[in-house]
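Please read the structure below before turning to the comments.
Every protein chain of the complex appears in place save one, which is left out.
In this document, chain identifiers A and B correspond to the written order of the chains, with residue numbering beginning at 1 in each.
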Amino acid sequence: MKNSPVKTIVAIGIGAALFFVLGRFVAIPSPVPNTNISTQYGLLAFMAVLFGPVAGALIGLIGHALIDFSYGWGIWWSWVIASACFGALVGLISSRLRVAEGEFGAKDIVTFNVCQIIAHVIAWGLIAPVLDILMYAEPANKVFMQGLVGGIANIVTTAIIGTILCIAYAATRPKAGSLRKEG
Amino acid sequence: MSEPLLEFQNFGFQYKAQQEPTLENINLKVNKGEKILIAGPSGCGKSTLAHCINGLIPFSFTGTMTGSMRIKGTESKELGLFGIAKTVGTVLQDSDGQFIGLTAAEDIAFALENDCVPDPELHERVQATAALVDMDGHLSHAPADLSGGQKQRIALAGIMVNQVDVLLFDEPLANLDPAAGKTAIDLIDQLQKKTGAAVIIIEHRLEDVLYRSVDRIVLMGEGKILADLPPAELLCAGLLAENGIRDPLYLTALRYAGVRVTPDMRPESIRTLTLSPEDKAKVRDWMRDNPEKAAKQPGEPLLEAEHVRFAYANGHEALKDVSVTVREGELLAIVGTNGAGKSTFSKVVCGFETLSSGTIRFKGTADWQSLSIKERADRVGYVMQNPNQMISQTLIFDEVALGLRARGVPEEEIRPRVEDTLKVCGLWPFRSWPVSALSYGQKKRVTIASILVMRPQVIILDEPTAGQDYRHYTDIMEFLRELGRSGITIVMITHDMHLMLEYADRAVVFSGGKVIRTDTSAGVLTDPDVIRRASLKETSLYDLAKLCGIEDAKSFVQRFIDYEREVERP
Partner (left out) sequence: MRNVFNYIDRKSPIHELTGAAKLVCLLLWSFAAMATYDTRFLLVLPVISLALFFASGIRLRDVSFVLGFTVVFMVLNNVLVFVFAPQHGVSLYGTKHVLFSLGGYFVVTAEQLFYHLNLVLKYLSTIPIVLLFVCTTNPSEFAASLNRIGVKYTVAYAVSLALRYIPDIQREYHEISQAQQARGIEMSKKQTLVKRLKSAAAILIPLIMSSMDRIEVISNAMELRGFGKNKKRTWYMGRPFKAADIAAMAFGAALAVTALVLNRVNGGRFWNPFLAG
């Protein structure tokens, strides 16, 4: 299924709004005290699979920037850009998956998760820390450690929430003629 | 004769994903300045027809078109979506979906911005169009600050800002309270007279649309046009009920009384209806022969709220000294406008919000406030308006079992409980289906089942019949009535007056955070003061009673309700 340009724009807007609401208000306590789990990356991966790399990048960029704006702690560009890259990278597999046609089987689950893990590793293991060093001259071991912790947490949430979302969405698009009432 | 604005000739359409055509053999003409009502049950193809009129078909939805559909003489498929939009303006059913600007002014300006209209013309035209729909005082308001009716006016302004020749309304009454609906129909009428545009209204609430005159009614069923007649003739043709459209109540009452209705009696509206003295006598005789039934014996108080107050964090006091008693085994309707406090009240009862003062007792014990949301839910279940907002599982069984699993009920106990509930709710044949394969009404049943399975004594339903046609409405309501008979107490939050009239034992009327009346439905809907304050609408039965010289209109309405329950829907 090909999405119309306007539909993609709307998906970016609504996706960013969802990313924002999940990032700001869906607080799931994590095992580390005083920190919450970021469910929004599961959403971002799901939207990127449906709408492609450009939409993925922009949802991450706009959604994350709006979260930073609303907290008032300035825009942490290095992490915003990392979110955008994650969205773009996952979006690259959108043409290989057919979630909108109702297909998301075991093989697709593996593809999706391998891709999201690679994307998270690149985003938080490479892009975010390197940008932190370049922009803010922060010590390397600190930013790589932060990236590692954040990256692993994000991989876990994306694996669970992203996968469940893809399965649920694929299931809302049943193939015709496969259903019959039972007595 | 001048060329028609819209003309369908042997037109048909089949969606790409469908096996059968959704529209077949459509022949329809709409002329300049006409006002047409398109009616039909869900799935009859009326929304698809609307998409064909505004160009979403074929430009947004893919499928196969047959025959011809011309707009001002040009085939629509040659005009393109933007070309069609110059002639046809659409007001969608979902006013929040259509309201895309951050403020009213920006939303009205949207189409002009896309046309690159520069300032100062841009601001001038927005101002002028806002004035046309009487919203020029609200230009800087965000959608959250506007009522449903006001949002619809903005949507209307947003399409009228370009001078279109056809105004297309998709279910304009679906999200409005009765008074706002009446105002909307009035406004559409005025605008048509002012601009000379043709108006097409797609709606299944016939009586409410006919509050102002229309030229023709197009009745649709199963993808075909079944009738295309002036209202008076269609109403006398007896086609409505069998095609899932509710007859106006006053006509139903006349039928019960044995009055034969003919087009020359001008039956299209209660205000134009003329009855001969003999007909009036027949109605009076019917009333005499059908005495009021004794009211159902009221049950014991089950849920008692006394002097409940509640204020939101921003200081807005949503409940001001509210006292409501829900009695065992009754069907209670809670009515009032948006913001009157009826939803807040149910949230306070369920523990979603904490009351600031007052008490709530359940079965006479006062420990209700100390119970958690989950514990309250074991006694009082809550069903949201939109089933899509509750359903999270792919399979029906899992969805219904969700609450039990979360409560740690062992799986071997879950199975029989879920299966019993599925049987009660008529979902047994679908037990292994995915939820997504169900219709909206069936999904609604799934959500009710998912609450029932926890065996609450009271179920609160928010707008149980919203967005459903007459057949699905009757389906759901008869099901709820069955549940009521099995001993479950049912509270319905609604602004559907038919629902209240036909099914509720009693009604509690909210207005401005207070309860302004608790009475039978007949009592509420024949009291002009309560009607005005709660944005309800008087029932046409009341007007019929007056027309026939019946003094005690309330009793007439009560007898009508009793008769329907006893004779028509036993």
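Side notes on the structure shown:
Here, a residue touches a chain if its C-beta (ideal position, glycine included) is under 8 Å from a C-beta of that chain, and two chains touch if they have at least 3 such contacts.
Here the structure is a predicted model, which is why all the values come from computation and not from measurement.
The omitted chain makes contact with just one of the residues B:56, B:229 or B:395: B:56.
Only one residue in the set B:73, B:118 or B:364 touches the chain that does not appear here, and it is B:118.
Only one of B:28, B:52, B:159 or B:396 touches the absent chain when the whole complex is considered: B:159. In the complete assembly, the contact with the undisplayed chain comes from B:90, out of B:76, B:90 or B:175. Think of the hidden chain as still there; on chain A it touches residues 4-7, 9-14, 16-18, 20-22, 25-31, 37, 39, 42-43, 46, 58, 62-63, 66, 68-75, 77, 135-142, 145-146, 156-157, 160-161, 164-165, 168-169, 172.
As for the chain not pictured, it touches chain B at residues 54-56, 59-60, 81-82, 85, 89-90, 92, 94, 96-103, 105-106, 109-119, 122-123, 126, 142-144, 158-159, 347, 350-352, 373-374, 376-377, 381-382, 384, 386, 388-393, 402-403, 406-407, 450-451, 454.
In this text, only the chains that are shown with their structure count from here on.
Work out the mean CA point of chain A and of chain B, and you get 37 Å between them. Across the interface of their complex, chain A is touched by residues 17-19, 60, 392, 394, 429-434, 436-437 of chain B.
The touching residues of chain A, when paired with chain B in their complex, are 4, 167-168, 171-174, 176-177, 179, 181-183.
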